[in-house]
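Heads up, this is only part of the complex; the chains shown haven't been moved.
The chains carry the letters A, B and C, assigned in the order they are written, with residues numbered from 1 in each.
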Amino acid sequence: MSTSPVPDVQPATPATGETPLVSVGVLGARGRMGTEVCRAVDAAEDLELVAMVDERDWLFNVADAGAQVVVDFTRPDSVMDNIRFCIDQNIHCVVGTTGFDEQRLATIAEWLEPKPDLGVLIAPNFGIGAVLLMRFAQEAARFFPSVEIVELHHPNKVDAPSGTAARTARLVAAARRAAGVPAAPDATRESDSLPGARGADVEGVPVHAVRLAGLVAHQEVLMGAAGETLTLRHDSYDRASFMPGVLLAVREIGHRPGLTVGIESLLGL
Amino acid sequence: MSTSPVPDVQPATPATGETPLVSVGVLGARGRMGTEVCRAVDAAEDLELVAMVDERDWLFNVADAGAQVVVDFTRPDSVMDNIRFCIDQNIHCVVGTTGFDEQRLATIAEWLEPKPDLGVLIAPNFGIGAVLLMRFAQEAARFFPSVEIVELHHPNKVDAPSGTAARTARLVAAARRAAGVPAAPDATRESDSLPGARGADVEGVPVHAVRLAGLVAHQEVLMGAAGETLTLRHDSYDRASFMPGVLLAVREIGHRPGLTVGIESLLGL
Amino acid sequence: MSTSPVPDVQPATPATGETPLVSVGVLGARGRMGTEVCRAVDAAEDLELVAMVDERDWLFNVADAGAQVVVDFTRPDSVMDNIRFCIDQNIHCVVGTTGFDEQRLATIAEWLEPKPDLGVLIAPNFGIGAVLLMRFAQEAARFFPSVEIVELHHPNKVDAPSGTAARTARLVAAARRAAGVPAAPDATRESDSLPGARGADVEGVPVHAVRLAGLVAHQEVLMGAAGETLTLRHDSYDRASFMPGVLLAVREIGHRPGLTVGIESLLGL
């Protein structure tokens, strides 16, 4: 692949003082996340925003503009077409759109096979704090008999619990199973309880969802053992908090050929 | 006051240097709360522990020992007999036993009618911090569109939510109704949610119950409006936290003839 | 009072279906708070934004535009002239500018003497949650041997502790003195401590100031007694949180002649 049209997006330390900029195109550029991405790419000295594409724009614009990396925050029903197009055009993809299952991931991996230098990163969450919280919760899980999750969001949220909280619960539950931790102690008697008081059951981990005017997006993992508790809390006040993770992915994807799920590996976790 | 059958329990500032001690009997003296009460009364300089009575002891002991005030932490099925006995013997009562309803309270008030100087105080919670939290939550309720409660306890607790949390929710709900606050905003769609995620519904106030090894007894009232939240949290680490409220009631009951419910009025709230 | 030159700003429930709007002028209209105030007044159905004035604009504009109430978020060095002007023009004032001391307040009270119907409200904080927190902290102070304050803000803040935290500390300290609460227990030995570890001393109340990227404005009052703690926390995520307090003041000031300090009395606290 010495003739590879796939550029190395990492801005190598320039020997002669010049820094090659990475050209970035944004799909879903007028959406809430896309708008933030455009702003963040524009503000980064080592990146150049070369194309902003939204629903009624030509997808070819990103290729015409010479984008080396595309960031996709669109919709589940269009994201697969976008990825297919980018792979055909030898453009790396950083994808924050939701709706991926095993089958979709397998399809993308297949598309990538003939292009060994090309990278696609799919991340359910670009918040570095949120990803760290999940990782720490998994690591700590085996040391604590009890674990519960409380997530707190603004009242316009339609799902409960949040996707991040549900995912954290599943990861923690898996870590507990792997370590042979028995079910958490709980003497609650149904006859003395109100329905819902003990939260939603996600693979044995109770998850509580608070919806409150004034809040943004917050998550707490509480773990307890005899005489002590460990609480991990992430507060997200602003979509800006996802941008360091997105930019990190944009800068790293040229060095990560193949399909990558989540930003954990980029963080060295 | 020589003809009064009801002693004034308040240790008046002594004119001659001597402090008249208040004589206290404890019913349920070997229970978990009773044991703490005995210890606290014993340690108080202005109180004298004159009788410790438990299930198989003679109730007459408290009268024989000259108790001016009785503290009752027994059981719902014996507390009414105890109170009846104390009223007959002209002994003031401070009662922490649970299980009182409107009918029981009316009965006690009736018993007290012929004894205008005698006082009975029934309190569902002697924790000053817990009582303050309830009061503040009621006062703040009308200023916030959203309110939810999270209570956290050790995993041996059988009821969920806790009685204190349920009571706080009802008080807050009543304050909201009185002020005409509409239902809290909540876009949660059942189709996107897991059962229980949004907690138990107590008169429109969601209450979430966490059970965790290592915890003792904790309660948080969260209130939210555009751009801000107010959180009131009470942590109870030890039964010792109820003793200042119990002792306050013991000292004050001689000045509070008739039936008093809750320690709020003693706190000047 | 038919000859009064001072209009009643309260939008009385209209008998005939018409609602008299209150005319509002904003001084410091292009500042961060002023911008929010203009937006909030504009969005309120019972208020009309008639003048937006900033540094290089004519102050007479607010009078010419017929403002009944002026909201002032300007600077300490101009606010006294603004208030003097408004009083001369029979315009009520709602003032959020800082820098008031006893002498300034006395001067304003003097200016108001010949105008018995005119109202000026000076508030160091229009956040209803923040004001409630201060009030609750004062009420609870006498029940707890220990009290400390932790305030947390974005790292661009130049003062430490925040004005609100310092004011809360002084109010709590006064409440403790009034109730005869002795100094909080503290075994800290200087020889075993690092300078600053125990925070700033504000009339005997330790105040700790955290500065952290990502934060906005947060304050916690922690109170402790044997076996229990009570924590009051206010989180302000957005300047929008001050607007309900500002609008309340604009609507009420016509009914509050003379000088009012703080929004507490408007909240019925």
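Note that in this section contacts are C-beta pairs under 8 Å (C-beta built on N, C-alpha and C of every residue); 3 or more make two chains touch, one makes a residue touch a chain.
Remember, predicted model here, so these are calculated numbers, not experimental data.
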- Item | Complete complex - number of sequence copies, 3 represented | 4
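Heads up, the rule we're going with is that only the chains that are shown with their structure count from here on.
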- Looking at which chains touch which, would you call it a line, ring, star, complete or other? complete
- For subunit A placed onto subunit B, the superposition rotation in degrees, Cα atoms, nearest 5: 180
- Item | Averaged-CA centre spacing for the pair subunit C and subunit A, given as whole angstrom | 41
- Message: I'd like to verify one number: the distance from the centre of subunit A to the centre of subunit B, where each centre is the average of its C-alpha atoms, in whole angstrom.
- Response: 48
- Task: Please work out the Cα centroid separation of subunit B and subunit C, and write it as a whole number of Å.
- Result: 36
- What are the residues of subunit B that contact at least two other chains? 144, 223, 225-229
- Query: What does subunit A use to touch subunit B in their complex?
  - Reply: 144-148, 150, 152, 155-161, 166, 184-189, 192-202, 206-215, 222-229
- Interfacial residue positions of subunit A with respect to subunit C in the complex: 214-216, 235, 237, 241
- Item | Residues of subunit C touching subunit B in the complex | 127-130, 132-133, 136, 139-140, 143-144, 223, 225-244, 267, 269
